[in-house]
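Some notes on the structure that comes next.
Excluded from the complex is one protein chain; the other protein chains are retained at their positions.
Right after this comes subunit A.
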Amino acid sequence: MVAFVELDGVGMTFRGRTGAYEAVRDFNLELSEGEFFCLLGTSGCGKTTVMNMLAGFDTPTAGQIRLEGKPVRGPGADRGVVFQGHDSLYDWLTARDNIAFGLRLRGMGARERRAVADRFLNMVGLTGQGGKHPSELSGGMKQRIQIARALANDPRMLLMDEPFGALDAMTRAVLQAELSRIWSENRKTVLFITHDIEEACALATRVGVMKRGPGGTLKAVVPIDLPFPRERTSDAFMASFRQVHELIHAEIHPHA
């Protein structure tokens, strides 16, 4: 039985004019289908590099990444990506056409596309907003559009790179709850990158904590066996939070 996603001894060394920089070293991880995995780490630990390699934007300089047994080569429609900023949305298209972009690439007819896009608009709570352009939407709404766009394309898994990092605390909490609900409904495999411990504990079925960079690698994996939706003030949640916090704290203050 092969794992759904395998990162097998993955390493990434960037070579630039100023010399080589080893961003990720010997990174090993297996994800099973339907899990929500949060990759947590301090800035510069290489967590985004891991995601970029899985997305196919960067090619690992060591090891191999496999999705359902097949080596990952370049970006593809089987891995939907939600980007940190909203620069990835197409300003010249309406929210609906942004969501339907992947369907258009596959040659789906306009009527069918519209129906699918409207279904995903509903799912992300933007019913009736499909005719607006990204410039007319708030930061939180744009991230909802990104999530809808990735899901409408029906990928095998979802990669999310700090998707709520640029939002205010209130909007972030609302979107975390929405994402949790959407995931509970469709159980897509998710790799979610974040540096927010509470966010990781609220969303994940497992949290992976990374060591500091350079040469970032997986330090520990903490399963969060709590039911959804999660009570952030419950003792069990606090216990998980504390456990993850201690792991990451040692990376922030290594000599404390």
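Heads up, the rule we're going with is that a residue touches a chain if its C-beta (ideal position, glycine included) is under 8 Å from a C-beta of that chain, and two chains touch if they have at least 3 such contacts; residues count from 1.
Operating definition for what follows: contacts and distances are computed from a predicted model.
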Given the options "Putative Response regulator receiver modulated Serine phosphatase", "RNA polymerase sigma factor", "Sarcosine oxidase, delta subunit" or "ABC transporter permease", which would UniProt use as the protein name of the unshown chain? "ABC transporter permease"
Residue of A:2, A:20 or A:105 in touch with the missing chain, whole complex considered: A:105
Of A:11, A:60 or A:134, which sits in contact with the chain we cannot see? A:134
Where the complex has a chain not shown, which of A:9, A:44 or A:75 is the residue touching it? A:75
Which of these, A:34, A:85 or A:125, touches the one chain of the complex that we don't see? A:85
Name, in rising order, the residues on subunit A that touch the hidden chain in the full complex. 55-57, 74-77, 79-81, 83, 85, 87-92, 101-102, 104-106, 133-136, 149-150, 153, 155
